[in-house]
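Removed: one protein chain of the complex. Kept in place: all other protein chains.
For chain A:
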């Protein structure tokens, strides 16, 4: 912390912007959630742009509306959703690294493609580590820029490491084949789970053959989906540990995909689990988006994810 200095000041807070890393692990047995970047893909590329190691914390900016003033020379990387970012009013390209001079204002407008933008700063944000992670979980009052689980608010300061304005960092851009078309998520990879057989045959058919609409009652805990009601022979189960991407189906038949801030255990039957990269895609879907699911074997989802991680780790 000794070398940390103020790098940015929040001059306007949007609906939700918070510090996120890869998540908080080893403490779920105490009921503490995993947290971490909801779109691992965009977050990892933002850090890559500025040469930060995998796992570094970045800002997750949801919906836009955030304005930051640089109070030091900074090199920043912007990836994930296109929220119409500007520097002093001039548009800046997402999926690229660029410099911010002292006094320059980086502003996010509204979603143009996707929902969550990731902003990394060279050298990383300097934030108190809480239970092994910097990730902000508002519900639990843990982590984030103040260590107490608050989203960014007007007047907050963000502290950066000594390398934040490092001139040696060459300007990079993310390869174009790594930039998703968020408006067209296509079919999301889904691994069938142990209770799949408890669902009616028609429900299984519908799950993979009908459009699902992202409900506005969605957040970092879970994405609710609207579509044909799914019915399961077992209404509830004994509560058990929930994995990232688990698709639980409450008695109303409308599935909920559990994301990073999900409860640690739960008792609704689950149809299966989205692959981690499919979770990333889903986390970028605006309410009202239409999505579909396709079944994939576990090994395929696993190998795809490992190939993704190996680009960074």
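To be clear about the criterion, contacts are C-beta pairs under 8 Å (C-beta built on N, C-alpha and C of every residue); 3 or more make two chains touch, one makes a residue touch a chain; residues count from 1.
What we mean here is this: contacts and distances are computed from a predicted model.
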item: Identity of the absent chain, which is to be given by its UniProt protein name, from "Iron ABC transporter permease", "NADH-quinone oxidoreductase subunit M", "KipI family sensor histidine kinase inhibitor" or "Chemotaxis protein CheA"; value: "KipI family sensor histidine kinase inhibitor"
item: Contacting the left-out chain in the complete assembly, out of A:52, A:135 or A:275; value: A:275
item: Which residue of A:105, A:213, A:243 or A:286 touches the chain not shown here; value: A:243
item: Candidates A:59, A:115 or A:192 - the one touching the absent chain; value: A:192
item: For chain A, residues in touch with the removed chain; value: 25-32, 34, 130-131, 139-142, 191-194, 238-246, 263-265, 272-276, 298-299, 301-302, 305-306, 309-310, 313
